[in-house]
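Take a look at this one; I'll ask things after.
What you see is the complex with one protein chain gone and the rest in place.
The first chain written gets the first letter, and so on, giving A, B and C; residue counts start at 1 in each chain.
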Amino acid sequence: MSAFAILLISCQDQLGIAAKVTSFLAKYEGNIVDIDQHVEDNKYFMRVKWSLTEFGLQRHEIKEKFELEVAKTLSKTEIHLYFTDAKPKMAIFVSKASHCLFDILARQDAYQIEIPLIISNHQVLEPIAKAFGIPFFYLPITKENKAEMEQKQLELLKKHQVDFVVLARYMQILSEALICKFPNKIINIHHSFLPAFPGAKPYHQAFNRGVKIIGATSHYVTTKLDEGPIIEQDVARVSHSDSIKELIRQGKDLEKIVLSRAIYNHVNRKIITYKNKTFVF
Amino acid sequence: MSAFAILLISCQDQLGIAAKVTSFLAKYEGNIVDIDQHVEDNKYFMRVKWSLTEFGLQRHEIKEKFELEVAKTLSKTEIHLYFTDAKPKMAIFVSKASHCLFDILARQDAYQIEIPLIISNHQVLEPIAKAFGIPFFYLPITKENKAEMEQKQLELLKKHQVDFVVLARYMQILSEALICKFPNKIINIHHSFLPAFPGAKPYHQAFNRGVKIIGATSHYVTTKLDEGPIIEQDVARVSHSDSIKELIRQGKDLEKIVLSRAIYNHVNRKIITYKNKTFVF
Amino acid sequence: MSAFAILLISCQDQLGIAAKVTSFLAKYEGNIVDIDQHVEDNKYFMRVKWSLTEFGLQRHEIKEKFELEVAKTLSKTEIHLYFTDAKPKMAIFVSKASHCLFDILARQDAYQIEIPLIISNHQVLEPIAKAFGIPFFYLPITKENKAEMEQKQLELLKKHQVDFVVLARYMQILSEALICKFPNKIINIHHSFLPAFPGAKPYHQAFNRGVKIIGATSHYVTTKLDEGPIIEQDVARVSHSDSIKELIRQGKDLEKIVLSRAIYNHVNRKIITYKNKTFVF
Partner (left out) sequence: MSAFAILLISCQDQLGIAAKVTSFLAKYEGNIVDIDQHVEDNKYFMRVKWSLTEFGLQRHEIKEKFELEVAKTLSKTEIHLYFTDAKPKMAIFVSKASHCLFDILARQDAYQIEIPLIISNHQVLEPIAKAFGIPFFYLPITKENKAEMEQKQLELLKKHQVDFVVLARYMQILSEALICKFPNKIINIHHSFLPAFPGAKPYHQAFNRGVKIIGATSHYVTTKLDEGPIIEQDVARVSHSDSIKELIRQGKDLEKIVLSRAIYNHVNRKIITYKNKTFVF
C-alpha cells in the first residue's frame, strides 16, 4: 500500500491560494489525488491529498517547507498534516447497547485504526471486548464519583495515547474538563435527526410528534449537549404503525451506519470544523 | 371508472370490530379492495374501501344502516363516509412563490378535485391562475386590515363551497377564526424537516446549523404555528458547499413533491387524525 | 412476552373472505393486531396476526377448525400457521466476507431465531463462529466434489432440523437438488440493484456502466441465478469519484442491512410468495 499525505488548510481568503498550494506540491513532484476547497465568511478552506511515493520532501520536512514557501504568504493560516499509513488510536466509550460497538469492531480493519481500549460504565459488553481481544475498563459512574471516574478515564486515554474518542451509545454526559481535552476529537452518535429531538428518549419524542421519518446524527461533542458540529446524518421512513419499540429497532441500523461514516470521515481526515459546522470534503 | 366507498372509523378498541365491519360489507356484497387498521391508546382506527358496483345499498342508505347494524354495537364510534367519484373542492392560497402552485395545477387531473379559486396576498401569480382558467382573488393583507381580509377569505371559501384549503407557500399566518372553521382541512407545506427549524427562514437556520440533510413537511394547520399533525415529510442530502440560495433551490423540489403527496392522501381519504398525529393508511 | 399466531392465506378471490376470517377469529375471541390483504390476478392473499392470550382454541386445534369453518367455503385455499414464540432454526452459509455474518450474529437476539450451525467453503470465518459459540462446518468445494459436499450440507441441515438457510455472501452456486429441498426458504443477498447487474462482480459492472446509485437485493433462491422473488432492496448514491474499491466498501453496509431486513421479514412471517414475486405485509 502506497502512502499519501493529507493537508488541511484554513486561512483568510485571497487570490491565488490554490495556485500556491498546488505549485508547491508540483515543485516537489507530489501527485495530487484529491483537491477540494470551500470559501465561507471570506475564509478559505482546503483539503489536498497527494502521493508520497515520488514526493521530493521527507515527511518531517513538509510542514516547515510549506510554512516557509506558502503559509507565510497567506494570512491567519492554520494547517494540519496527516499521513495515511499512520494508524490513529481510537478509544470507544459504551454503556449497555451493543449494536454500534459490534459494528465498529466488525469493520475495524477497514478503518486503518488501532483500538487500544474500551471504557464503559456498565459491565454487560465486556464479553464482546474480550472476544475481539480489546482491553475493557469498567468505570461505573454515580453522581458522587463522577469527577473521580472522569479523572480515571483521562488517565487511561493519556496512558494509551488515544487520539480520538467515539461515544458508541455511551449514556453519560461528559464533563467540560474531559471535552476540552479533546476538541473536535470526541464523536457522538445521537439517535435523532438533530436539531430535532435533542436530549433523552428521542424515539419517544419522535413517536409522540408523529414524524414520518426518523434519523440519526453523528457530531463532535462540545459542552452544549447535542449541539456540536454535525458530521453525518441519515434517515429512514417510518409510519404510524411503527411502535416506539419498532422505531428503536429500526433506528439502531441508522445509528451504527451514521456513526461508522463519521468515524470513516474523521480517520480519513476529510473534516474541517469551522464555527459550529463541519466541512466534509 | 367504477366508484368506490371509503369508510373511516374511530372507536373504542374491543374484540371483533374488523369482523363486524367486514361482515356488514359482505352482507351487502361489498367487495373490499383496501382494509387497514391501527390501534393506539386502546382506541381502534380503520379505513376500509369497497366497490359500489354490486353493492346492495344505495349511497344514502349506507351510513344509517352501518350505524344501526355496526356502530351502535361499538363504543365512542365516529365515522366518515366518502365516495371516490365525488370531486372535493380545494382552494389554494399563495403569495409570491410559484413552484408549488405550478405543480398542483399541472397535476390537477390526477387528483380528482375541483379548484374553484386561488386566493393571494400578492398579484404576481395571477397570470398563472389565468393560464389555467382559475378565478384569482387578490386580497392584500396589512396589519390593519387582516381581520377584514380574512373575513373576505371566509366568504369566498363559503361562496365557492370549498371543502379544504391548501397553503402553497402562503406567507401569512392564518388567524384562529379561519383555522377553526376548517379543522384538519387546511394543509400547509413547511420548508423544513419539522420539528427542526419551525418558523421563519428555515433554510437559513439549516445552513447555520450545518445539517447534512434538509427536508420539507406537510401538515394540517392548527393554531400552534408549524405544530399541527404531520401528513408527509421528505428529505434531501446537502453538503457544506451548498449555499443558502442553493438550499432554497433544491428545497423547492422537496416542497412541491411533499405537498402533492399530502394533498393526494387527503383527497383519497387515507388520513385519520388523532391527538396531534396522522395515521396515513 | 405474550404469544401471537400468524396465518398466511392464499385462495381464489371471492366476496366476503375478510369477513369469514375475521368472524372466525372473533368467534374464538382472537384479538387481531395486524391484518393485511392483497388481490392479484383474481387471487386473494391475506396475513392476519392475533393474540393467543385469550384465544379460545388450543394451538393444535386452530388449523383443523379453520379449515372446517372457513377454508372449505373458499376455493384453492392454501394456509400457513405460525406462532411467534416458536424460534425457527436458521443455517448460515458463508465464504470469506465477514460483514453480513457479523451483522447477523450481532443482532441474533432481535430475531427470535436459533442458529444451530454455520457452513462454509473456506476456513477464514471460523474464529467468528467460535467467538459466538456456533458450530462451524468447513466443507471446501471443488468442481469434482461439489455433489458430495452438497450431500453433506443437506445431511447437516437435516440433522440440525434447519427451517431456512441464509446465504451471507456465500460465493458458490447452489445445485438444483439443494434448492428444491428448501423452496422459498433460502435467502440470498446479491450486491446489486437487481435485475441490474446479475452474476459476477456487480460493483465492477456498476462502475463500468457509470450508474449514479448502487444497490443490494435480497431474494429467495430459485434455480435461475439471481432471478428469484425479491424480498428487499435498498440503494446508496455514489459518484464518478468512487472507485470500484470504494463501491465495494460502501456496498457492504447496504448488503448487511438489506439482508437483515429480509431475514426479519421472513422470520416474522410477513412474506407470501406468488409467481416470482413476494408480497411483504
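Following the convention adopted for this analysis, a residue touches a chain if its C-beta (ideal position, glycine included) is under 8 Å from a C-beta of that chain, and two chains touch if they have at least 3 such contacts.
Computed from a predicted model, the values in this text were never measured in an experiment.
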May I ask which residue of A:K96, A:R237 or A:K275 touches the chain that does not appear here? A:R237
Contacting the left-out chain in the complete assembly, out of C:A129, C:I189, C:I230 or C:I248: C:I230
Only one of C:T222, C:Q250 or C:T278 touches the unshown chain, namely C:T278
Which residues does subunit A use to touch the chain missing from this display? 15-16, 18-20, 22-23, 25-26, 29, 31-33, 35-37, 39, 237
Please identify, in ascending order, the residues of subunit C that touch the omitted chain? 38, 40, 193-197, 209-213, 215, 229-235, 239-241, 276-280
Residues on subunit B facing the left-out chain by the touch rule are 98-99, 102-103, 106-107, 110, 131-132, 249, 252-253, 257, 260
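Here, only the chains that are shown with their structure count from here on.
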Based on the touch definition given at the start, go ahead and assign the chain network to line, ring, star, complete or other. complete
Per the C-alpha means, the centres of subunit A and subunit B lie apart by a whole-Å value of 41
Centre to centre, by mean C-alpha position, how many angstrom separate subunit B and subunit C? 37
Quick one: which residues in subunit A touch 2 or more of the other chains? none
